[in-house]
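A short worksheet on the structure shown next.
What you see is the complex with one protein chain gone and the rest in place.
Labels run A and B following the written order; every chain starts at residue 1.
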Amino acid sequence: MSLLDIDERILELVDLVDLDVSPFDDKKAFDRQVDVGFVEGGCSNEYNVKELREFRKHCRILISVGACAINGGVPAMRNTIGLRECLEAVYLNGPSLEGAGMIPNDEDLPLLLDRVYPSHEIVKIDYFLPGCPPSGDAMWEGLKALLTGKAPTLPYLLCKYE
Amino acid sequence: MVAASFKFNIDGIEVEATEGQSVIEACDEAGIYIPRLCHHPELPPSGNCRVCTCKINGRHSAACVTPAAHGMVIENDTPQLTSDRRAVIEMLFVEGNHPCPYCVASGDCELQALGYRLGMVAPTQPYQWPERKIDATHPDIYLDHDRCILCSRCIRASRMEDGKTVFGFEGRGIAMRLNVDAQGGLGETQMAAIDKAASVCPVACIVIKRHNYQVPNGSRRFDKTPIGSDIEAKRTRRQS
Partner (left out) sequence: MHPVEVIEMVSFYAFFDQTPRGRNRIRLSKTPISMMNGAREVAEAFGQSLGIAMGETSLDGMFTLEWTNDIGMADQEPAALVNGMILTSLTPLDVPGIIAALRHEEDGLGLSSYPPTAAQALKLPKSNVRPSLIQAGPLLTRPVVRARGLKAALAMTPEKVIEEITSSKLRGRGGAGFPTGMKWRLTRKSAGKEHYILCNADEGEPGTFKDRMLLAEFPDLVFDGLTIAGYALGSQHGILYLRGEYAYLWETLQETLRTRRSLGLLGANICGRQGFDFDIRIQLGAGAYICGEESSLIESLEGKRGSPRDRPPFPTERGYLQQPTAIDNVETLICAARILEKGVAWFTSYGTKESAGTKLISVSGDCARPGVYEVPFGVTVSELLDLVGGADAIYVQVSGPSGHSVAPKDFGRSIAYEDLSTGGSTMVFGPQRDVLDVAMQFAEFFVEESCGWCTPCRVGTTLLKQGMEKVLAGRATLSDLSEMEALGQTVVRMSRCGLGQSAPNPILTTMRNFPELYEARLAAVPFTPLVTLHDALREAVAVQGREPLSEET
């Protein structure tokens, strides 16, 4: 969503690119190859992995955007704890629970991975745009580079891990 | 008695040094920045992090523990060394748990600042996700072991400056951890918030309680200018 932070520059952008699959439209799945994909968020369950693999399959260049995609972010706080302990702490032994709890186990729920993985540990990532979120300027800088066929590099003031 | 002075060469620049100075001290004085992490100008050097490794007379040596000597030829700012240093910074990022977005030191963190300066966009070595503890037993200080990079600054400061020996290492190899001088945690040691050891941590492992976020993100030490700019400014001033 930090793409929107590029503000009015988005008007410039729409003249130059076609948006295919994105949260801005209602298209949920790829039906063709695209040039560039941006992924945000790490992989915490099997669905995330599937979706990320779909992105990799359909994007010529895949970019990992933001701290969660790069190191798992806040969800990765569970990574040092272990999945079982984490689920039990939340659903069985939590201090706010009344009565016996249960770990949600609906068959439609995707299974959680043993930890939250950054995107580059699941698929090949071509470039990274760090930040939490990356600033509009950083996004714009990255986009400009890609549009001119260059590797995105960020100047000091735009490269932030936070 | 005035210490004898002599010259050496770093990246083609002549630097004047005096007997007893380390390479890093002499270069700092001359306004030439050698990236470093565990080194602290007010503490004896320890050579833990190896970020300041230079090629000195053809051999890789850490500039913080190498005495400057007449006629030395040093390579510092080379693509190879930058890449090796970046790899070492990456190792530290994946060895501990370093979530910059919600870390109190972000913008003020020397590890992060070196990542920026050395061109690390994202660490790509596998994250190790070690299980580490937070020690909040002290009324004024908390210890967040997730962030510890085992630089030994606090150990040195506590032993040499504070005369207390509050900190030490425990274990060896990848299992090595920072340890405190009491089984019940930092709160049971002689540590005080005014100790040197409380103010030398390059990351957010030793944090003084109730003093954070006084400087907002965006206005912190390394938000606008790269780490080492202060040192480099000395040289720029001299030249202009």
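Quick note on the criterion: contacts are C-beta pairs under 8 Å (C-beta built on N, C-alpha and C of every residue); 3 or more make two chains touch, one makes a residue touch a chain.
Since the model is a prediction, treat every value here as computed from it, not as a measurement.
Asker: Out of B:Asn57, B:Thr137 or B:Asn179, point to the residue that touches the absent chain in the complete complex.
Answerer: Within the whole complex, the residue contacting the unshown chain is B:Asn179.
Asker: Of B:Ala26, B:Leu43 or B:Ala62, which sits in contact with the chain we cannot see?
Answerer: Checking each option in B:Ala26, B:Leu43 or B:Ala62, the one touching the absent chain turns out to be B:Ala62.
Asker: What residues on subunit A make contact with the chain left out of this view?
Answerer: Touching the chain left out of view, subunit A contributes residues 46-47, 49-50, 82-84, 87, 103, 105, 107-108, 110-115, 117, 121-124.
Asker: Across the whole complex, list the residues on subunit B that are touched by the chain not included here.
Answerer: 45, 47-51, 53, 60, 62, 65-67, 83-85, 87-88, 91-92, 94-95, 125-126, 128, 149-150, 165-176, 179-183
Going forward, only the chains that are shown with their structure count from here on.
Asker: Roughly how far is subunit A from subunit B, going centre to centre by Cα mean, in whole Å?
Answerer: For subunit A versus subunit B, the centre distance works out to 32 Å.
Asker: Using the touch definition up top, name the residues of subunit B that touch subunit A in the complex.
Answerer: On the subunit B side, the touching residues are 97-103, 106-107, 112, 115-116, 121-124, 126-127, 129-132, 146, 217, 224-226.
Asker: Flag every residue of subunit A that touches subunit B in the complex, lowest number first.
Answerer: Touching subunit B from subunit A are residues 64, 67, 70-74, 76-77, 79-81, 115, 118, 120-121, 127-130, 132, 154, 156-157, 159-162.
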